[in-house]
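One chain of protein is taken out of this complex; the other chains stay put.
In this document, chain identifiers A, B and C correspond to the written order of the chains, with residue numbering beginning at 1 in each.
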Amino acid sequence: MGDKGTFWMPEQASKMAAEIDSLFYFVFWISVIFFVGVIGAMIYFAWKYRHRPGEEHIPDPLPEHKATEAAWIVIPLILVLLIFTWGFKAFLKLNMPPPNAYPIQVRASSWAWNFAYPNGTSIGTELHVPVGRAVKLTMSSDDVLHSFFVPAFRVKFDVLPNRYTSVWFEATQVGEYDIFCTEYCGTGHSGMLGKVVVHTEKEFNEWLQSSGQGDMTPEEYGQVLYTQQNCIVCHSVDGSPGVGPTLQGLYGRNEQLQDGSSVLADENYILQSIVEPNFQIVSGYPPAMPATYATLPAEQLDALVAYIKSLAN
Amino acid sequence: MGSSTVTAVHGEAHPAHLQHHFVSSDQQFDAAKMGMWLFLVTEILLFAGMFVAYTVYRVWHPEVFVAGATLLDPLLGGFNTVVLLASSFTVALSIHYIQQGNRTGLLINIFLTMAAAVTFLVVKYFEYTHKFHLGIFPGEHYAYSEVSMPYVAQFFSIYFVMTGIHGVHVLIGVGLFIWLAVRAIKGHFTAEWYTPVELVGLYWHIVDIIWIFLFPLLYLI
Amino acid sequence: MAHGHHITPFRTLLQTFIALIALTVVTVAASQIHLGPLNVPIAIGIAVVKASIVAAFFMALKYDNRVNFLVLAIGLVMVVVFISFTLFDTAFRGDIENVDHRTIDQIERTEEALKAREGQGPGGG
Partner (left out) sequence: MSAATNSDVGADAPAVHYLNHDKSIRSWLLTIDHKRIGIMYLVSVSIAFLVAGVLAMLVRYELLSPGQDVMTAETYNKFFSMHGIMMVFLFIIPSVPAVMGNFALPMHLGAKDVAFPRLNLASYYIFLLGGVLVVIALFVGKVDTGWTFYTPYSERTSDAVLFMTMAVFVAGFSSILTGLNFIVTTHKMRAPGLTWNRLPLFVWGIYATSIVQVLATPVIGITMLLLFLERLLGIGIFDPALGGDPVLFQHFFWFYSHPAVYIMILPAFGIISELIAVFSRHPIHGYRFVALSSVAIAFLGFLVWGHHMFVSGQSAVSSIVFSLITYLIGIPTGVKMFNWVATMYRGSISFQTPMLHALSFLFLFAIGGFTGIALGVLALDVHLHDTYFVVAHFHYVMMGGTVIAALGGLHYWWPKITGKMYNERLGQIAAVLIFVGFNVTFFSQLVMGSQGMPRRYYDYLPRFETMHEISTYGSWVLGAGLFLVMFYLLASLVRGRQAPANPWRAATLEWTHATSPPDEHNFHHTPIVTRGPYDFRAVELGGGDGHAAHAVPGTAAPTEA
């Protein structure tokens, strides 16, 4: 199989993947056998019993064989029951996390993913997990239906608003794998992508300790977070307005607010804008910024502020 | 069922009501009636959707349905039940009479049925306006502070949608009875041919049957 | 041609009507007594009986072509299928832990209620 997967199936990177693939190929080969049988017979008969010009005979009707009819009812029946049993056992395994699985909270919103770890670290777009350890994602959505899909792990489950659902997997290979949103969620549906980054246990712990900062400076880290936390979706850093105002030159600017007043954008203002976005609304913009950033760990908030500061004119 | 195929006998005098593509009046009548039954089944399945919603939310939040029922008046509901049952009786009588060729009996019973249907709607109107007055609206507009547990709005959504669609059916029934009355007065119906009366009768009984379920489900339990 | 059509006698119709009224009284009465979990099945049972009476006599199914009964019966089977198969989901939602059987609203309300209880301090409950 190797890393690239087979003709039909993508690479395998989780414990369940191999079983799902065997199941797939089992169904596949049964189908091929029946297909070749039925369509082969069709082609053969079509050729063998083709009408020959000049021939005017009308074939005799065939009698109905109870035994034949019974055979082609019973044999497929047995086969599908077999497939069913296997499929349903694997389905239960696929959906029942082992009790000591590592818990991660997933929030989906149009059109971004956010992953929160038990120690408070939270990160957008990139899901970091350790290899060889069961991970359980508890998922919910802020708005409409989404669906969490990692082909390499063969897992998928819908993410619902107002209800927790979960998936679990145990990654078997270090590497990066795609996350897709597979429940249609509007204009940005096809852009609602992510990555699973599978680390060794040691790397993972280091990453978690530093909340992903590693040895970056706060400004650099803020820049990473700007993408990871999806600020980029609404805020540009090149001066062009988006859903929200641009962050370029924000620091030190006199910001016009919706209620007519104005305020100097200093560190405090920026911090407050992130954790309590609806407190002061910038004039000309909707109060559309999610309030979820309040739960970011302090280092990350500091890093973001530092980064925005670095964008001052 | 092979018996329903009929032998074509050409040259037989066709009664005026017999359409050209039917062979006999019986065939035409049976066909119309079966068509009506099929239509009634579609009505049942239409309401089935709401019964499913009812069952699902009742299983999830039984307490809400008990509380909701206390806000509905079983006396008014019961009165309306009796009214509808009576109208079912009169509509059955109207068919009974026309089958015997009694056109006066037919007409009287059509009017009685119509009166019952209108009574039903009037009572429903007062029930609705009373609710609106209290601020009981379906879904997110629900604003009655006395009973404000979670999901009570769902109960009233279901209540309004179910009784609303049922009410629309009653209203359509009234229209049909007016139409029947006009034709009856014009003397269109005879003991030989009264298909429209039969069909509207069937329709009306289904409207009644649906209410037979709505009443206990919404008002009583 | 009317010879083919069954004419339901007045007596039968009247009896049907009286039976229906009687059952309506029974169902209202039964709902006023508290029978615990029995109230719901009794009410539905009576409604089913009433509906059958209407169908059999007022709608003359009892005397009618069998095919019309079949039409109705198949329709009702589908209603039962719709309700029961939907209940397979909604009544068992969350049976294998990968889906929470409560909504997030419900979870939050429970937590708030618990907090409120704690807030009252020991002995407050």
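We take it that contacts are C-beta pairs under 8 Å (C-beta built on N, C-alpha and C of every residue); 3 or more make two chains touch, one makes a residue touch a chain.
Predicted model only: the values in this text are computed from it and were never measured.
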| item | value |
| --- | --- |
| Partners of the unshown chain among those that are drawn | A, B, C |
| Options A:F157, A:Y226, A:Y251 or A:Y307, residue touching the unrepresented chain | A:F157 |
| Given A:A18, A:M42, A:V243 or A:A312, the one touching the chain that is not displayed | A:M42 |
| Of A:G191, A:G239 or A:G252, the one touching the omitted chain in the full complex | A:G191 |
| For chain B, residues in touch with the removed chain | 1-2, 4-8, 19-21, 23, 27, 30-32, 34-35, 38-39, 41-43, 45-50, 52-53, 56-57, 137-141, 150-151, 153-154, 157-158, 160-161, 165 |
| Those residues of chain A which, in the complete complex, touch the missing chain | 5, 7-10, 19-20, 23-24, 27-28, 31, 34-35, 38-39, 41-42, 45-46, 49-51, 55, 57-62, 64, 68-69, 72-73, 76-77, 80-81, 83-84, 86-95, 143-145, 147, 149, 151-152, 154-158, 160-163, 165, 178, 180-191, 193 |
| Hidden partner interface residues of chain C, rising order | 67, 74-75, 78, 81-82, 85-86, 88-96, 98-99, 103, 105 |
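Just so we're on the same page, only the chains that are shown with their structure count from here on.
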| item | value |
| --- | --- |
| Chain contact graph, described as a line, ring, star, complete graph or other shape | line |
| Chain centre separation (chain A, chain C; CA means) in Å | 42 |
| Inter-centroid spacing, chain C versus chain B (mean Cα positions, whole Å) | 18 |
| Gap in Å, rounded to a whole number, between the CA centres of chain B and chain A | 50 |
| Overlap residues in chain C, where contacts from two or more other chains coincide | 105 |
| For chain A, residues that touch 2 or more chains besides their own | none |
| Of all residues in chain B, those that touch chain C in their complex | 1, 24-26, 29-30, 33-34, 37-38, 40-41, 44-45, 48-49, 51-52, 55-56, 59-60, 74, 78, 81-82, 85-86, 88-89, 91-93, 96, 99-100, 150, 191-192, 201-202, 205, 208-209, 212-213, 215-217, 220-221 |
| Footprint of chain A on chain C - complex, ascending | 96-100, 102-105, 107 |
| In the complex with chain C, residue positions of chain A that touch it | 92, 95-97, 140, 157, 162-167 |
